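One protein chain is absent from this view; the other protein chains keep their places.
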Amino acid sequence: MSDFSNTLSTLILLSAVLLMACKRTKSYIKSFRLQSFLIALAAGVMGTGNMLKDGQFELIVVCLITIILKVILIPNILIKTEAKVEHKVEKDFILNIPILVIICCVLIVFIYASISNIEGLNEGSVNLQMVNSISIILIGLLFMISRKKAIGQIIGFLVIENGLFVTAMFVTNGMPFVVDMGILIDLLTAVIIMGVMVFKINDKFDSINIDKLRNLKG
Amino acid sequence: MGLFLLGIPLIAVLLFLIIKENKIQHAISVVTSILLILIAVYLTREVMLFGIVEYSSFGGFFYIDSLSIIVLDIVLVIGFVASVYSIQYMNHEIMHEKIKPKGLRTYYILLYSFIFTMVLALSVKNMGIMWIAIEATTLSSAFLVGFYNNKQSLEAAWKYIIVCSVGIAIALLGITLLHLSSIGVLESRQFLSWTALFDNAGSLKSSIVRLAFIFILIGFGTKAGLAPMHTWLPDAHSQAPSPISALLSGVLLNSAMYGIIRAVAIVNRNLGSSVFTGRLLMGLGILSILTAAVFILTQKDYKRLLAYSSIEHMGIIAVAIGIFSPLSVFGALFHMINHSLTKSMLFLSSGNILQKYNTKQISKITGLLKVLPVSGLAFLIGLFAITGTPPFSIFSSELSIIVSIFQANHLFLGIVVVILLAIVFAGFAVTLFKIFYRKTDEDIPEPGEANIPGTFCIIALLIVITVTGIFMPEGVKNLLNQAQSIITGGLA
Amino acid sequence: MAINLASNLFQTSILLYILAAVLALVLIKRDKLCNIVSNIICIAAAVSGVAASIVKILFVSNTVNIDVYNSVIPFVSIDIKLDNLSAFFMLTLSVLVVCVSIYSIGYISQYIGKRNVGLFYFLYSTFILSMVLVFTSSNAMFFYMSWEAMSLLSYFLVIFESEQEENRKAGVLYIVMTHIATAFLLSGFMIIYHYTKSFDIFGSSAAIPEFAKNVVFIMFLIGFGTKAGIIPFHIWLPRAHPAAPSNVSALMSGIMIKTAIYGLLRFVLCYLGVESTWWGITILLIGIISAVLGVAYAFVESNIKKLLAYSSIENIGIIFIGLGVGFIAYAQNNYMVSALAISACLFHCFNHTLFKGSMFLSAGSIHYSTHTKNMDELGGLIKNMPVTALFVLCGALSISAIVPFNGFISEWLTYQSLFASIIYEQADINILSILAVAALAIAGALALASAVKLFGISFSGKPRSEHALDVKEVPCLMNIGTGILAALCLLVGLFPMLILKLIDGPVLSLTGTSIFEQLEGGFIIAYMPMSVSGNSISPLALIIALAAIIFIALLIIRVIGGKYIERKYGTWDCGFEALNSRMQYTATGFSKPIKIVFKIMFRPSREIHITGSQRYHPETIEYALSSESLIEKYFYDPFYEKITKYSRKIKYTIQTGNIRIYLLYIFLAIVILMAYIMFA
Partner (left out) sequence: MRSLVYISVQLSVILLVAPLVNGIIGKVKALSQKRKGAPFLQMYFDILKLLKKNSVVSDTSSWVFKAAPYIFFSSATAAALLVPVSTTIMLQGLPGDAIMLISVFALGRFFMMAAALDTGSTFGGMGSSREAMISSLIEPSILVSIFTIGLICKSTSLPKIMIAMMGFGFPLANSVFILTFFALLIIIIAETSRIPVDDPSTHLELTMVHEAMLLEYSGRHLALMEYGAAVKQLVFITLLVNVLIPTDQLISIAGVGAVAISLVFYLIKVIFISLLIAVIEVNTVKYRVFSIPNLAALAFILAFIGFLQYFVFGGIYV
C-alpha cells in the first residue's frame, strides 16, 4: 500500500518536473492535467483503502471533486482563455529548459537534505513523501518565477496547490473534510478570478505577457 | 447572537444583489455596519465578562476570545468608518465618471464579502478555516484593488492576488505540518482547533513545529506585509479606492498578523522559549522597518508613502511579538489598534486630497491647509501621530514596545529601532511636509470640504487617537492584558 | 508656608498658560481681542512664574512637588518637581516671557487681518508652556514628551510665515535635525532605564556601569548639543531663528537653546554625576570651537537676524566653556572651581537671555518699520528711531562684554574660572584652558566688531535704500518690552550680586559648594581663589569714575576752550562734490578684512559682472560676494546627496515592478529559512 503511494507521489513529482520542461502553454496545461489525474488516482486508491478499513468516504468525494475540477474543468477554462487571448506564439520562459530542470533537481536535493534531519519527518515513507510534496510546491513557485505569461503563473499556482493537496493527503492522510472542501472551493474561485483578470489584462495591455506590467515601481 | 456577526454581512451581500437603487444601497451599507458595531459591542461586553464566547452550533467552530475580539473590533470600526466615508466618495467617483453607476453595486458586494471573510477569519477556532477565510479575503479584495479597472490598478490587482495567494499557500503548508505534528496527540474531532493545539502544545513534535512555523511566518507574513514579502503592498494600497486602502492597511494586515500571533503562541509554548520565533520575527521586523525607512526617504506618491509606513508599523509589531514579554505583547496589540485607526484616518483624508487635486504626486500639491481646512489639518496631525510624536496614541504604544526591547536586553536592537524611527520621521518631513505650505503664486483648487460625513469620521478618529495617547479606560487595559496573557500564557 | 506659596504660584502660572492657549483658540476669529487677551494672560503667568521661582530659590530648601497624573498606559505620566535648578531656568524663561509678551501686543498687530493670530497665540503659549514643563518635569519620559512638544511647536512657529521659500527649507531642516537628535536622547534614556529600571530623573545612577555611562553621555551630548546649536550640529539654527517672527526668535534664541544647557546640567551633572574628565574636556573643546566659529560667521553676516543667530552660537560656546571647566573640576572633585565655573555658565545663560532677547526684539522693531532685515539696505535709522537705537546700543554693549553691562560680568566669571582651573600639574587641561582664554578673547573682540557693525551700519550714516528713508518709531508697547530687557542688561551689570544670590541656590545643590561666600560685598564682586589675594571688580565704581571724569573734562574744557560752538557741514568728500549714500561703507565691506584674513574658514568667492563697451568706463558693475560654510559643504551636503542617491537606487532595485522578482523573494525567503532550520 505505502510503496504504491510512494510510487505515485514520486510520479507526481516527476510530472511537476515534466511540467517545468514544457515549452508551450498548451503542453504545460496538458502536463498539469496529467499531474492532477495522478493525484486524483492516488486519492481514489487511498480513499478506497480508508473505506474498506473504517468506512471513511471523504477521500473518495475529494477524489471525484478533484477529477471534476482539476482534470476537466480548470484545464478547459485555461485552454479556452489561452485560445481567446493568445495572438502570437512567443517564447515564454527566461532560462532555457535544461538549466531549469537542473535547478529543480538541486532544489529536490536541498529539500531532502533539510528535511531529513528533522526527526518526525525523517523516517521512511513520510520522509520521501514530505520531500516530494514540498519539492512540488517549490517547483510550482519556481515555475511561476520562470514563466512570463499570465497563464503560466496560474498553472504554477495550481501546481503549488496540488503540492499542498499531496502533502495533506499522503503525509497527514487528509485534512478535516471541511477544510479540504474549503480549500478546493477557494482554489476554484481563485482560478476563476485569475482567469477573468487575464482577460482584463489582455484587453488593457493587449498581451498576457506579465513583463509588460511594470508601471508600478519604487 | 454572535452568529449574526457572520449572518448580517451575507444578508447585506444578498440585498445588494437584488437592489439596484444607489441611495438605498448606501443606506443598507450604513445600517449593516451600524448593526455590526452593535453586535461587536455586545460581544466585547460578553468577552469582558466571560473571557470566551463559544457556540455549539455548526460543530462549535465559532470561537471568540479577547485576542480575537480586539482585532474584530478594529475590523468593524474601520468597516463602519469606511462605509460611511464611501457614500460621498463613491458618489463623487460616479459623478466624475471614474466608475459606472452599476459599479457601486459590485463595490458594496465585494466590500461586504471582504468584511465577512475577515470577520470569519477572526471568529473561528479551526486554523484550517481561518486559513480559508484569510485566503478568501485576498480573493474578495482583489477586484476592489483593481476596481478602477485602468492599467495601474489592474497591474496592482494582479500582483496582489498572485503574490498573496502564493504566500497564503505556503502558510497552508505550515498549517498542514502543524496538523501533522499533532496527529496522535489530538483525536480527530479537535484536529486543527487552535485551543486544542494550544492546550496540548507541550506534546507536539517540536522539530515539525519549527518547520511549520517557518512556513506560517512566511505565508501570513506575505499577507501582513513583512519584508521581503511586502512587495504587493504599496501597489495595492496606492491603487485601491481610498476607503479600501484604509481597510487593507487598517484591517487586512492586522488579521494576517493575528494568524501569526496565534501560531507564535502555540510554537513558543511548544518550544518552551521564545528564542526561535523571536529571532525570526525580530529579523523580519527590523528588515521591514529598514525597508520602509529607505523607501520613504525619496517617495513621490503620498499613498505609496503611507503604504510603506504600514510596512514599518507591521515591522514594529513583529519585533514586539518577537520580544514576547508581557509588556511587549501588550504594546504590540495596543500598537495594532493605534496603527489601524491612525492609518485609516490618513488614508481617508488622503482620499479627500486625491479627489480635490486628483493627483497622487506629492510635488503637485500645495496649500493643502487652505484647500482642505479640516481634513488637511487632520492629515498633518495624523502624519505627526503616525511617526510617533507625543501625545498621540502611536507614541504610547511605541514607547512600551521600545521599553520592552530594552528590558529584554536587546540594547543594540533597541537603539537601531529608535534611530530608524527617527529616519522614517525625517523621510516624512522631507517628502511630505511641503504639501501644507502655501505658495501665494500657485493656483489651487477651490477650497472647501467635499465629503462631509467622511470628514466627520476623520475628525472622530483624530479625537480618538489623540485621547488614547494619554488616557486609556480600565476596561480596554484589562482586555489587552487578557489577550496578552492568552498569548504569553504558554511561557508563564 | 513658603513651599505652598511657591507651588501655588507655579501652578497658577501653568494654568494661566493653558488658559491663554484655550482662549486663543476660542477667540480665533477676533484677532484684535485675542492679541491683547492672550498676551495679558501670558504676562500674568510669567509674573507668577518669576515670583514662584524666586520664592523657591530664596526661601524653600527642599524641592517642590506638584500634582502627578499617572495614566493607565505604561510609562505615560505627568510628574513635576521644582528644584533650584529648574527654578532658576524657570525664572530666566519667565523674565523673558514678560517682556516678549508686552512687545508682542504691538508687534503682532501688523499681522491682524493678514494671518491667523489666534493660531499664533495658541502655538505661542503652548510653546512657552512646553518649555516650562521641560524645565520642571521629574520623569524622563515626560521630559521627553515635553521636549518633543517644544520642538514641534517651535517648528510650527518657524514656518508661520511659510510663503518664503527659505522659511520652508529652514523649517524642514530644523524639524529633521531636532528629531534625529531627540532619537539620541531617547536612546540615552532607554539605556539608563535598561540599567536602573526607572525613569526617575532624581533617582540614582549607581546601577549604570562606567562604559554605559560614557555611551549615554555621548548620546546626550549629541541630543542636547543639536538643540543648543553647537558646531558642528548648528546648521539649522541660523536658518530657523531668523525665519520665525521676531518675538518667537527672541524666545528661541533667548531661552529654547538654554533647555539644552539645562538638560546637560540635569542629566549629566546631577543624574550621571560627571564620571571622567574627558566629558568636560570634550565639552570645553566644543565650546571653544563654537565660540570662535560662531562669532566669526556672525561677523560676516549682513542679515541682522542671521547675525544674531550666529552670535547665539557663540554665546552657547561661551556657556559650554564654563560648563566644560565645571565638569572637569567636578570630575577632579575640585568643587570650588566647579562651583565658580557652573555659576559663570548659569550667569551667562541668564545674561544671554536678556541681551539676545532685547536684540532680537529690536531686530523685530527694525523689520517692523523698515520691512527689511538686510543691513546693506538700512542706515541712518538713529534719527527716526532714537529709542530703538538706544536699546540696540545697550544690547550691543552687553553682547560685546563691555563694562558696565551684564555680558561682562559673566565673561569675567568665566575668565576667573579658567584662571582658577589652571593648576601647575596637569599639562593637557592647561593647554586647553589657555586656548579657551584665547578663544574667549578673540570671540569678545569679534563680538564687539559685529556689534559695532550692527549698530553702526544700520543706525548711523545715510539711508542706503528707500526702505530706510522715512521710517517711523515703533509703537511704545514694543519699546517698553525691549526697554525692560535693555534696562535689565544695565542693572544686572551694575548690581550682579542680586543675580549671583539667585544662582547660588542651584550651584549649591549641584556642586555642594556655595560660591556666594567666596564673593563679598553688595556692589563689588570680589572672588577669592584659594591663593593669596582676591580679584575684585566693581562696575558701579567704574561707572561713577567715568561719569566723574567726563564731568571734570567738561569743566576743564569749558574753562580753557570757552563756550562750545559747532558748525554743521557735510562729511568731508575730498573736494569731490557728489558724495551720496551709496558710497558709504556697507556691512559686506565692513567685514571684508576679517573675511580675507580667515580665508580658510569662509572660502570667499566673488563674481563681478561688468556691462558696457569700454573696460574702464563701464555702465554698470555688479559685484557679488559669497562665502560658504565648510561643514555644510564637506559634511552635510554630500551626506544628504549620498543618502538620497542610494535610497533611490535601492528603491528601484528592490521594487522593480516585475512580479517574477517578487515571487523570487518569497522563494529565497523559504530556501534561506529552511537552510537556517537545517543548520541551526
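Order as written gives the chain letters A, B and C; numbering starts at 1 within each chain.
Following the convention adopted for this analysis, a residue touches a chain if its C-beta (ideal position, glycine included) is under 8 Å from a C-beta of that chain, and two chains touch if they have at least 3 such contacts.
These numbers come from a predicted model, not from an experiment.
K.L.:
Need the list of shown chains touched by the one chain that isn't shown.
P.N.:
When the entire complex is considered, the left-out chain reaches C.
K.L.:
Can you work out which residue in C:110, C:276, C:514 or C:581 touches the chain that's missing from view?
P.N.:
The missing chain is touched by C:581.
K.L.:
If the hidden chain were put back, which of C:207, C:469, C:555 or C:597 would touch it?
P.N.:
C:597
K.L.:
Could you pull out which residues of subunit C are in touch with the chain that's been left out?
P.N.:
Within subunit C, the residues touching the omitted chain are 299, 379-380, 382-383, 393, 396-397, 400-403, 408, 411-412, 415-416, 419, 422, 424, 427, 430-431, 434, 437-442, 444-446, 448-449, 451-453, 455-457, 460-462, 524, 526, 529, 531-538, 541-542, 545-546, 549-550, 553-554, 557, 560-562, 564-573, 581, 583-585, 589-594, 596-597.
Just so it is clear, only the chains that are shown with their structure count from here on.
K.L.:
Give the identifier of the chain nearest to the protein's overall CA centre, each chain being represented by its own CA mean.
P.N.:
So the chain sitting closest to the middle is B.
K.L.:
Sort out for me whether B-C or A-C is joined by the greater number of C-beta contact pairs.
P.N.:
B-C
K.L.:
Between subunit A and subunit B, what's the gap in Å when you average each chain's C-alpha atoms?
P.N.:
Here subunit A and subunit B have centroids separated by 31 Å.
K.L.:
Please compute the C-alpha centroid of subunit A, do the same for subunit C, then give the distance between them in whole Å.
P.N.:
That pair's centroid distance is 70 Å.
K.L.:
When the centre of a chain is set as the mean of its C-alpha atoms, what distance in Å lies between subunit B and subunit C?
P.N.:
The answer is 45 Å.
K.L.:
Can you list every residue of subunit A that touches 2 or more other chains, as numbers and ranges?
P.N.:
118, 141, 144, 153, 210, 213-216, 218
K.L.:
Two or more other chains in contact with one residue: find those residues in subunit C.
P.N.:
648, 651, 655, 659, 663, 666, 670, 674, 677, in rising order.
K.L.:
Mind listing the subunit C positions that touch subunit A in their complex?
P.N.:
Within the complex, subunit C touches subunit A at residues 648, 651-652, 655-660, 663-664, 666-667, 670-671, 674-675, 677-678.
K.L.:
Across the complex, what residues on subunit C touch subunit B?
P.N.:
Interface residues on the subunit C side: 71-76, 141, 144-145, 148-149, 152, 159, 162-163, 168, 171-172, 175-176, 179-180, 182-183, 186-187, 190-191, 193-194, 643-644, 646-648, 650-651, 654-655, 659, 661-663, 665-666, 668-670, 673-674, 676-677.
K.L.:
Please name which positions on subunit B make contact with subunit C in the complex.
P.N.:
Within the complex, subunit B touches subunit C at residues 158-159, 162-163, 166-167, 170, 210-211, 214-215, 217-218, 222, 228-229, 231-232, 234, 280, 291, 294-295, 297-298, 327, 330, 334, 384, 389-391, 395-396, 399-400, 402-403, 406-407, 409, 411, 414-415, 418-419, 421-423, 425-426, 429-430, 433-434, 436-440, 469-474, 477.
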